[in-house]
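As you look at this complex, bear in mind that one protein chain is not there, while each of the others sits in place.
Chain naming follows the written order as A and B, and within any one chain the residues start at number 1.
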Amino acid sequence: MLIKLVGGKVYDPANNENGVIRDIFVQDGCIVSRPHDHSRIDETYDLNGKIVMAGAIDLHTHIGGGKVNIARAMLPEDHRQDILERSNLTRSCCGRAAPSTLATGYRYTEMGYTACFEPAVLPINARQAHMEMGDTPIVDKGGYALLGNDDFFLRMMAANEDQQLINDYVAWTLHAAKCIGIKVVNPGGISAFKFNQRKLDVDEEHSYYRLTPRQILKTLTRALHDLGVPHPLHVHASNLGVPGSDDSTLITMGAAEGLPIHITHIQFHSYGTEGDYKFSSGAARIAEAINKNSNVSVDVGQIMFGQTVTASGDNMSQHRNAHHANPKKWVVMDIECDAGCGVVPFKYRDKNFVNALQWAIGLEIFLLVQDPWRIFLTTDHPNGAPFTSYPHLIKLLMDKSFRKSVLSTIHADAIKMTTLGSIEREYSLYEIAIMTRAAPAKILGLSGHGHIGVGANADIVVYHTNDDPEIMFAKPLYVFKRGELVAKDGAIVKITLGDIHIVKPEFDGAIEKRLRAYFERYHTVNLDNFKISDDELSECGNGSRMTIHPCNKRPS
Amino acid sequence: MMHLLTLKLKSIPRFRVDLSPITPDQLGKKNLQEICSIRLESGNQKICVGDLFNVSGSESNHIVIKDSCDKLDRIGQNMGTGAITVHGSVGSYTGFGMRDGRITIHGNSGDYTASGMKKGALEIRGNAGHFLASAIPGDKYGLMGGIVIINGDAGDRVGDRMRRGTVLIEGNAGAYCASRMLAGTIAVMGKTADFTGFAMKRGTLILRNAPDSMLATFSDCGNHDLLYLKFLFKSWRKLHSKFSEFPAQVRVQRLMGDRACDGKGEILICQDT
Partner (left out) sequence: MNKLASRNNITCPFCGLVCDDLSTSLINEKLEVTANGCSLSKLAFAQLSSVNASDLRPRVSGKPVGDNELGHAIAEAAGLLRGSAQPLFSGLMTDVSGMRAITSLADRCGAILDHPNSAALTRNLSVLQNSGWITTTFSEVKNRADLIVLVGTDAVTRFPRFFERLVWNKDHLFSEELKREIVYLGDIKNTQPGVAPNGRQPLVIPCNQEKLGEIMGALRCIATGKHIEATEIAGVSIQVLEKLISKLSNARYGVIVWAVADLDFPHAELTIQSLCELVKYLNKTTRTCGLPLGGNDSDLTANQVTTWQIGFSLPVSLANGRPSYDPHHFTTTSLLAQGAVDTLLWVSSYQAQRTPPATKIPSIVLGCAGMQFENEPDVFIPVATPGLDHSGHIFRSDTVVALPLRQLRTNSLPAVAHVIGALQKLL
């Protein structure tokens, strides 16, 4: 079937197209070049006056896995406020801050997102993550496996094992957990908390292993670099939420020693200690460091005012912050000598000084970082806000007078402590397209995604033109997934099943012998029941097709 | 004379019915035909009001339900004005989230009566089930205001996470009375059962009779004459309830707790002769 999309205004930064009016041809799920012969066109869509981009990609969103499900179980009152009724195509489901997997898939699709990545896949919990992602309709998905707090890794490091061996373990983990990247959360800190250590600065030693987060970061960034995994080490840095975390974050950047490093939800790690409240914005310093260091990429983790829930692997920080829970309930877990988690409901209020300044800090970071290829639009769903707030966030970035008017309503002292009011920059559509499509695809190594040039997967979104970006981005006219129309006017018109994206870097299989011995002695599952085979991935993923992206192994 | 809008149940429905659309606010300006076509959820079906009830009258600010039964849930849910009088028993969630007005049930009510109620008056002329004035799962608060009077007995967990308001029980209350209570006043003329005040945080529980046993985590503050009780009992004089005859004396044994959770709730056991 040949589909023609006629005369849309294309924003495709990966192919340098900035508002180019042209046709797009789709066949067998791919974008093809204009047919020269008189091929029959089966479907035509008139996109005159409409804006066309590739499907958006969310590279950091908590959509599946144990802690997300804990959040769901904890918050029936959140669900009651947001019920999705069954329709001919869609099943009944619910949830706003902690939506069900079905609601997540429907809503992301309706908003024009065609790929979402779960950033915190505990390898021991990977099956559940893949099951939940398998039950997330339409969108493509993938995950980042957590390392850096698991005892096998920390023992290797403490024993000064060869980098090569560590590389093998990292690669083995990617295979075993069927993930596309590696994330480290509070390097060494989750483990340290299990030893009753309550904080861990970047150059501070873990009380048992005597390792520092710096060492862990250096080793893991190196591993991913050597293995040729496209996505750099994805780092949830030390000292989340702590005033003075801006210093810590700058040090974290340096720990990569020039190798690629991605620092996630950096807003939460950009706080200074100045002023009457001893809480200030470190955004300028952070942005400057990002601008200067081209090996660093970040996603912001913007907060929005309102009720949400924070869910992360960082048991140390979540325990420390639990007294801020609103409503007053929370969960912290130590998990399987692997990692941990913490779930703490939270309400960000514009009249609360700290929350108001957090909001401003996130926006400062967006606006002060110059390279839209190295900064990504996230709210660390649901930690900063539910992902349904993205259109509103885009408007804040694109419309400075709107931004200033919202700024004027927040806590008065926070207004004084931010430079946001004097920042005149407005993101262009092209920059938004880079930040939400081209750049995430590039940094994840998702060949065929994030662009709509010939050869790309036909994940295409068509928007009505509207002066109000929030309205424009909230309700696309058409969403195509692999060339099939899945949403129209913000409503689902077809249910499909997205792919699961992974990498399988090369490694020396001898590492598995050591792992087997380790599992037999210390673990409570069999190594063979820890590893996920290709067939099992398909079963967990409800039949999702697996797409393997290439790694370019670097010579040692 | 204005005839009150009257709904007489034709026969006992097969499944429970959600009566939440039937409140004075929502019926407002609707005519009889419109009222009869309102659809009520029952299982997977929707039953028309006109099929379930014989409907007569016009004054919808005071709705009367006759021949009611315990399969009718959510009577008066979220209502903000007017009155509902029910002859017969009712199901669960009576007065759920009620914002104002008056509900009178001439019969028994089921579970979660007055949950989330914010203002107004709710009277049960019979017994109330479990979780009277309590929060539903996930909600922060149970009763949040207004006055609830039970002529008969109440079940377990009266006032669980109650936040404000008054609950008066003329009969007995079940186990875990005032569990996790946050504030407000509960008074029981009969007796309470085991674990009275479990995890109570604040608030006042007034008991005419001492329970058979008290939790060890409540401290006995001794006997006192609490003068403010005089005013409290006086405020009950106008109530259409046995509580209007509550003895004027104010000597109580005062217990404080639940200290297990740093609670500063008080249980006041009347010491009249």
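Keep this in mind: contacts are C-beta pairs under 8 Å (C-beta built on N, C-alpha and C of every residue); 3 or more make two chains touch, one makes a residue touch a chain.
Predicted model only: the values in this text are computed from it and were never measured.
A.B. asks: In the whole complex, not just what's shown, which of A:Ile41, A:Ala73, A:Val454 or A:Ala510 touches the removed chain?
C.D. replies: A:Ala73
A.B. asks: Touch as defined at the start, partner being the missing chain; which of A:Asp37, A:Glu424, A:Asp467 or A:Asp528 qualifies?
C.D. replies: Counting the whole complex, the residue in contact with the absent chain is A:Asp528.
A.B. asks: Could you tell which one of A:Glu17, A:Asp135, A:Asp246 or A:Asp499 touches the chain left off the display?
C.D. replies: Only one of A:Glu17, A:Asp135, A:Asp246 or A:Asp499 touches the chain omitted from view, namely A:Asp135.
A.B. asks: Applying the definition given at the start, please give the residues of subunit A touching the unseen chain.
C.D. replies: 64, 66, 68-70, 72-76, 79-80, 83, 85-87, 91-95, 98-103, 122, 124-125, 127-128, 131-132, 135, 151, 155, 193-196, 208, 319, 325, 328-338, 343, 521-526, 528-529, 536, 539-540, 542
A.B. asks: Can you list, in ascending order, the subunit B residues touching the missing chain?
C.D. replies: 14-16, 41, 43-46, 92, 111-112, 130-131, 136-138, 156-157, 161, 175-176, 179-180, 195, 198-199, 215-217, 219-220, 258-262
Here is the rule we go by: only the chains that are shown with their structure count from here on.
A.B. asks: With centres defined as the mean C-alpha position, give me the subunit A-subunit B separation in Å.
C.D. replies: 48
A.B. asks: Which of the residues in subunit A come into contact with subunit B in the complex?
C.D. replies: So the residues of subunit A touching subunit B come out as 75-78, 80, 327.
A.B. asks: In their complex, what parts of subunit B are in touch with subunit A?
C.D. replies: 137-140
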